[in-house]
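For this depiction, one protein chain was excluded, whereas all remaining protein chains were kept in their positions.
Naming follows writing order (A, B and C), and every chain is counted from residue 1.
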């Protein structure tokens, strides 16, 4: 049954659009972060991908959260490239798999789907916590989300806690020496810079909180 | 018979060495002038050539002004390259031809030899007065030299007048639009810059005045 | 940003169009932006494909043709191509003899190629993959992304392409590619940064008296920043780790490859080669083949990389075999 805290199909569409908007606004920032320890394209890649996603939306089946998120994932895989393409693509494909056929979902469904999505990222990228990747934002966020839900926090509070954890994790990547991704080629020199992917992952979750429970 | 104003073999050696010294000192200036309207190598070329000349001096027959100047010309042809190599090479080869076998010369001999040298430059380069080349310094100098000698000026005064004329001619190249040499490729843009070769030609004559009649 | 381009977002497409216009007898360009050998698939021939971000020209598109690649998948500048491209390329070149994917070791390339390989296999194509990871500037370890694939990739594509052209089967071609990887080492340096067109500004700032040692081919900073040194000193900084790593030993025959990163003229590369030849000779390593020029670049970056490949008769034979591509050509 639908509750006030349910996440509707439209909420999910709003989320995806908000992500696209903010990725575009943050494009230069994300690219600058990638210039310091990578190849100066993360913002460009994400913007290209989510621009394609928004263009694709009208073609996606209306009313099915799972189909929508699958479509987003497939579009990301086909348009982003680089490391972030397959990784975020897998994240959304798994989010879609966990919500297939649903017209609306509860945050708990979202959390379970997110578990699968993060597992997919780990399967594909074989990164560990502390490797200075997007996982350093996503793993603490997932943790906080479950803690909040188990504790019976309101969905809004639980998701906000997850966003806060993601932000901490993102900032915590600054001192890390990268062991995965391009940044790892820099060795010691990768320390002192915030990971671009952890930054975009935080952006994703923050947008979800704002889209699902109003900024 | 030898007069006080005669130019001895040693005077000529002193001249060549003084030119080498000053070309080296002026190397960057000559190259900068060539950067503006050419290919940034005139000072480098002249310095390479006269450094080779000084190195060659010990190997040249002592006491014969003509042989000395011929040797200088041949060395310049073999080491300078570019446009100035053949041109200055020819100048000295002709100076040598006009003074062959002489242990000392009068300024009149020098003037006659210079006529032949300048004629050689014109034969080779086919430039006219006003084309913005070394000739714009050399031709007025030759003119003044003959006027002075015909008027009975002291050799020192006559040569000083030639140097002054060369300097005027050199400065007068500034407004000219080049019709010969690399500067001609610039068309109108060549105006407003002093010709490097006219500058080195003035240097050559000034050094002669200083070496022959004491600075 | 000073470049001969029209719009940053059109660089890859317009360059591809220009390549097709210049070499219609070599290649065809198909959706989604893949460069395919004009006459692929060739009956009975193993397909050899590669791909990666754009900005490394002539690699990979310029190596499509007889005796080298059957297809290349160019991504956005410095961005791994997407699986759709490698899937389309695999289908376009598979004659039934299977397809080898030559993959440079970058997380993005690996993942995108793996996804494509899975899809292709699901559609019944036999696909193998060999990862090139020859950059000794990167310390290798189980816990990191490992070494980058750089200059060795060019040599692998040439040698493996020759074997495929000669009719070797997929297993043989795959093993040969691994053999190249096992015998090749590289290292690069940069005098300047480069500008990703869409980024619009240099990836890193660097002073007139500084250089980056141990750079890859994506404009990324290197392992360390040093004071500018002479060509001889720089050649030693690159060649010594390479020689020591394999290691290349007295009596070895090698192919010496001095590569320009895009903004460095040939005259400078020959000065580097001169020193490299002296270093090899001093160690009793004999250079029996050489390659000097811009073959795997990093946009307009000034700098160079050195690659050494230990040669045996088999590798030498396939290196010498005819090749006819826009970027590398001999014997045909």
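Simple rule for what comes next: contacts are C-beta pairs under 8 Å (C-beta built on N, C-alpha and C of every residue); 3 or more make two chains touch, one makes a residue touch a chain.
Predicted model only: the values in this text are computed from it and were never measured.
K.L.:
Indicate each shown chain that the hidden chain touches within the full complex.
P.N.:
Even though it is not drawn, that chain still touches B, C.
K.L.:
Decide which residue listed in B:22, B:70 or B:180 touches the omitted chain of the complex.
P.N.:
In the full complex, the listed residue that touches the missing chain is B:180.
K.L.:
So one chain is hidden, and I want to know which residue out of B:71, B:85 or B:169 touches that hidden chain in the complete assembly.
P.N.:
Checking the options B:71, B:85 or B:169, the one contacting the hidden chain is B:85.
K.L.:
Which candidate, C:119, C:175 or C:231, sits in contact with the chain we can't see?
P.N.:
If we include the chain that is not displayed, C:231 is the one touching it.
K.L.:
Which one, B:57, B:103 or B:124, makes contact with the chain that was left out?
P.N.:
Candidates B:57, B:103 or B:124; residue touching the omitted chain: B:124.
K.L.:
For chain B, which positions touch the chain that isn't shown here?
P.N.:
Output for chain B: 31, 35-41, 44-45, 48, 77-87, 124-125, 128, 179-182, 184-187, 189.
K.L.:
Extract the touching residues of chain C with respect to the undisplayed chain.
P.N.:
2-7, 11, 14-19, 21-23, 54-55, 57-58, 62, 191-192, 208, 211, 228, 230-232, 234, 256, 258, 262-275, 277, 287, 290, 292, 294, 297, 299-300, 302-304, 324, 326, 329-332
Definition applied: only the chains that are shown with their structure count from here on.
K.L.:
Which label fits the chain touch graph of this model best, line, ring, star, complete or other?
P.N.:
Topology of the interface graph: other, matching no listed pattern.
K.L.:
Most remote chain relative to chain A, going by C-alpha centroids?
P.N.:
Chain centre farthest from chain A's centre: B.
K.L.:
Considering only C-beta pairs in contact, identify the chain pair with the most of them.
P.N.:
A-C
K.L.:
Centroid from C-alpha atoms only, then distance chain A to chain B, rounded to Å. What do you get?
P.N.:
Roughly 77 Å, centre to centre.
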